[in-house]
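Note that one protein chain of the assembly has been removed; the remaining protein chains are unaltered in position.
First chain written, first letter: the chains are A, B and C, and each begins at residue 1.
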Amino acid sequence: MVGALNAALRDCLREDPAVHVLGEDVGALGGVFRVTDGLAAEFGSARCLDTPLAEAGILGTAIGMAMYGLRPVVEMQFDAFAFPAFEQLVSHVAKMRNRTGGRVGLPITIRVPYGGGVGGVEHHSDSSEAYYAHTPGLHVVTPATVADGYGLLRAAIASDDPVVFLEPKRLYWSSDPADAEAPASRAPAAGAPAAGLSASGAGPGTGRGAREGVAPIGRAVVRRAGTSATLITYGPSLPICLAAAQAAKADGLDLAVVDLRSLVPFDDETVCAAVRATGRAVVVHEASGFGGVGAEIAARVGERCFHHLAAPVLRVTGYDIPYPPPMLEKHHLPSVDRVLDAVARLQWEQ
Amino acid sequence: MVGALNAALRDCLREDPAVHVLGEDVGALGGVFRVTDGLAAEFGSARCLDTPLAEAGILGTAIGMAMYGLRPVVEMQFDAFAFPAFEQLVSHVAKMRNRTGGRVGLPITIRVPYGGGVGGVEHHSDSSEAYYAHTPGLHVVTPATVADGYGLLRAAIASDDPVVFLEPKRLYWSSDPADAEAPASRAPAAGAPAAGLSASGAGPGTGRGAREGVAPIGRAVVRRAGTSATLITYGPSLPICLAAAQAAKADGLDLAVVDLRSLVPFDDETVCAAVRATGRAVVVHEASGFGGVGAEIAARVGERCFHHLAAPVLRVTGYDIPYPPPMLEKHHLPSVDRVLDAVARLQWEQ
Amino acid sequence: MTLVDHSTSPDLVGPPHSHGPRRDAAPLLPDPEPVRVLGTEAAAAFDPELARDLHRRLVLARRFNQQATTLTRQGRLAVYPASTGQEACQVGAAMVLRPQDWLFPSYRDTLAVVARGVRPIDALTLMRGHAHCGYDPYEHRIAPLSTPLATQAAHAVGLAHAARLRAAEDPARDERLVALALVGDGATSEGDFHEALNFAAVLGAPVVFLVQNNGYAISVPLARQCAAPTLAHKAVGYGMVGRLVDGNDALAVHQVLSDAVEHARSGRGPVLVEAITYRLDAHTNADDATRYRSAGEVEAWRARDPLTLLDAHLRARGLLDDAGAAELARAAEELAGRIRAEFEAAPEPDPATLFAHVYAEPTSQLRAQAAELSARLAAEAAEDPDGDPYHLDGDGFDADALTADGRGTEGLGGAA
Partner (left out) sequence: MTLVDHSTSPDLVGPPHSHGPRRDAAPLLPDPEPVRVLGTEAAAAFDPELARDLHRRLVLARRFNQQATTLTRQGRLAVYPASTGQEACQVGAAMVLRPQDWLFPSYRDTLAVVARGVRPIDALTLMRGHAHCGYDPYEHRIAPLSTPLATQAAHAVGLAHAARLRAAEDPARDERLVALALVGDGATSEGDFHEALNFAAVLGAPVVFLVQNNGYAISVPLARQCAAPTLAHKAVGYGMVGRLVDGNDALAVHQVLSDAVEHARSGRGPVLVEAITYRLDAHTNADDATRYRSAGEVEAWRARDPLTLLDAHLRARGLLDDAGAAELARAAEELAGRIRAEFEAAPEPDPATLFAHVYAEPTSQLRAQAAELSARLAAEAAEDPDGDPYHLDGDGFDADALTADGRGTEGLGGAA
């Protein structure tokens, strides 16, 4: 996915002089994950700016840049290292348009590598999407495929609203899973073409309108159609769910897999249609379960699909513990087995 | 409630020389809400310390104090002004015990006035309990009555774990509602006496053990027994729910009201027993709904009480918007009418 | 464009202190004796018209503070953090800026906002509780009053930096813009202050940071806030120029800030100015200042009231007489009356504004929530036709209605 993200940044920098990248080590180094590789060389150190080491300062500076008409793309080096910028994010970035009666919008993209599974030492594997998703005024998106890495980042940068763009560290070196089935169609009523695993499945972008390969913010996609039960997931857990669906075939279960892609705005339509079709749902993410995004998903599915549910909506998530050290993280992360265990508990006997 | 909080601090300062209060304006001024009134005069400016204006510095300093064996009680002046300390809270306070294999516990109480309804200008009325509740390693409690103001603060300070102590600004000047019915008994299996509206309803404290008037962390209380449906709430919304229950009588509905008091640890037992008894539930809080604590409550009630539910668990919350200006906040806050509307949608016809 | 001089990369075979830019500290350090004009020889040389203009604005600003405080007592203003005693800083900050410049005020800086041309009612919208920011930041080049302390300092840096970037791309469109960020003495303790100053210095951004050191952060005196020789001494730690000025000497404030702004404008980097002043009123109308400071202290500072000092100067130099003072008093009353009238005429806020500007386009969830509220209000209105007249069918927040007719008044300057 790193290549797709890099390409998206490069294309945006090329097409729009207002786009500026800034963050720690994004210049000569190309970022610790190399997502900004070569950008300073091509566009100069002013447009791909190595900042001092201070995340609140970075985001605060980006706010001022956006107020002057630029479209800053901020890189936070790791998820936990975005926390120093939390006040700037919650009290300013998320609220600026609202507090100025629509006058001052902040088209800032905040790229945050998140999640674990890469052997990172403490503070390098956090999943903080729940904090962002609960903050009105932010869009929160996360790609799970290479194509969406490109398409959603384009859309985020094109958006006139601030977007927290969560990059699953585990999938940085991924190519799209060959065994994933072709994208199933979205809920027909939604009216936009499904964005699939290839960049060709473009839907309407936000902000400055759609472009080739731009994935729509606010649209989930059914990665795998199924009739038995519906797995709802996003980001780093998509491959787990696809693998679980594959494995479940052996038990005669045909699992649908929904990739949310966008946590805010939330695509109720696609999710509810997919759940109603099966009557059973499991939500999967690696962040801690308590108060996680999975709670919101389970709650709203419960509200909206109550009479279609044959079993409670279950959650498979990280435990309610600080992220473990590398040697133990495998126990914490949702696994195919844990997903299948949850599916097995969906009251099939009734 | 201010008096009860002040009394709790005073008693703790008297009883335990390790207890230290620190924060902005907690000294001569007694805090902007006067919760620390008179403490500097009685215990000296070192034990009730006016700090420089820097929340990360305050919490970081408190961490070091706790490492040396003190029990710091930190005041954050307003909810949104705790955000600068977010990294210290999430990356250190919440994780220290875990990351040191249990060697270094941090008995820090972080008092945060939260919520709206007091005519505060922007950034003065936020509700951020969802951020804290999603952070493993923190306890998160919030009193809704004067007695719990005293009892839970005592328990928080006595706890050997960090406690985010959320004080509903709206209830600072409250006395306990005279019209609330006597506390109904808690789920019998839980084994602890119910903490009622008077300070006499003491249960076991944590950490250094129970004391007179100390309310147990981790125990919800049924504020009103009822048979028709169960309102689940906490902090500033408790009076709304009690009033709604009162009003519902006119429609022949007998609503139970559960006051969570402790968001983490969560009292599944009391909540589930109360929901199972009625088969219908509405969750009420003033924070924005999306990804709020209400989502967690609805999700876990859905998981645990699925076969007892006659209707979906509904939520009445603040909208998914930045907190409004004072003149408009009444529209945003859950009201008796909104609670009753939700109750009316609990599929009574079926 | 060179953002910073990187030619000073480590002298590899030289001494190890070659790390980073080496520059002489001496020119960056403030004179610990604050700059004064009043009572010095420089006062005689000061432009008399400018001095009179400053004085006029101080008089109006003082009246504004009084009127706003009165409105809090009448319950028409939820809260007001008066800048009484700090008017020389407020007025000076606005006056040294050119139209292309930007102001980044703190919550106490309503008067700087008004002095830059915003209608009083709009500058007070936040404190009235009708909306968050009552003026259009782009129209006036003023960021919203910032309640989270020190956070807006970084915004000033980013904006000034962006303007330089744009100017470098297209020199013809170079605005030669300066951003002025206002913070209090207490706010200098925040990490955001530090980060903003460092970014400004490293980027060489044209920003002036004005610290209004009024001696207190609510109840906390400076001695418990910072142990530095002066707050201006912080500048050297960022490699920027630090200056100290008597903040109650309107002429000195104007001079030091003008110099600082031109320093930044000319590309010589940011400047930190500390103005030593005093808040004569309580923190806000809700505060009880007697809890933390003595009446004697306040009285001593009242003797150094910036208005009194400038008044005395003008009278001594024959630039003000009783007739002039009476005329000024009338203008001040006219301003107060206008504020009251604006308050009378101000419309109630529209609940539709709650949802209209969370995002550029409301999400489906927000549309549903807006519809729910709209239906509820409609039902309430049906029950009680005399009640709340609002419903949610419009785009909401009619900020034009708030700012229209504001053009001619131009804040304190045009109140005559």
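Keep this in mind: a residue touches a chain if its C-beta (ideal position, glycine included) is under 8 Å from a C-beta of that chain, and two chains touch if they have at least 3 such contacts.
If you're wondering where the values come from, they're calculated on a predicted model, not measured in any experiment.
> Of the residues C:291, C:304 or C:317, which one touches the chain left out of the display?
Considering the complete complex, C:304 is the one touching the chain left out.
> Which listed residue (C:90, C:110, C:198 or C:284) would be found touching the missing chain in the intact complex?
If we include the chain that is not displayed, C:198 is the one touching it.
> Out of B:2, B:26, B:40 or B:65, which residue would touch the omitted chain in the full complex?
Among B:2, B:26, B:40 or B:65, only B:65 touches the chain that is not shown.
> Which parts of chain C are in contact with the chain that was left out?
4-6, 8-10, 12-13, 15-17, 19-25, 28-29, 32-34, 185, 189-195, 198, 201-202, 213, 215, 221-231, 233-240, 244, 246-248, 269, 276-278, 296-297, 300-301, 303-304
> Taking the full complex into account, what residues of chain B touch the chain not shown?
Against the left-out chain, chain B lists 17, 20, 45-46, 49, 51-52, 54, 56-57, 59-70, 72, 84, 87-88, 91-92, 95-105, 136-137, 139, 159-161, 206-207, 218, 264-266, 268.
> Across the whole complex, list the residues on chain A that are touched by the chain not included here.
Per the touch rule, chain A residues meeting the hidden chain are 24-25, 27-30, 32, 50-54, 56-57, 80-81, 83-84, 119, 121-124, 290, 319-322, 324-328, 331-332, 337-338, 341.
Just so we're on the same page, only the chains that are shown with their structure count from here on.
> In angstrom, rounded to a whole number, how far apart do the mean CA points of chain A and chain C lie?
Each chain's C-alpha centroid was found; their separation is 39 Å.
> Give, as an integer number of Å, the spacing between the C-alpha centres of chain C and chain B.
One centre to the other, that is 37 Å.
> Hey, how far is the Cα centre of chain A from the one of chain B, in Å?
31
> List, in ascending order, every residue of chain C touching at least 2 other chains.
Expected reply: 131-132, 148, 191-192, 353, 358, 363, 365.
> Taking each residue of chain B in turn, which ones touch at least two of the other chains?
Residues 56, 80, 83-84, 122-123, 290, 319-322.
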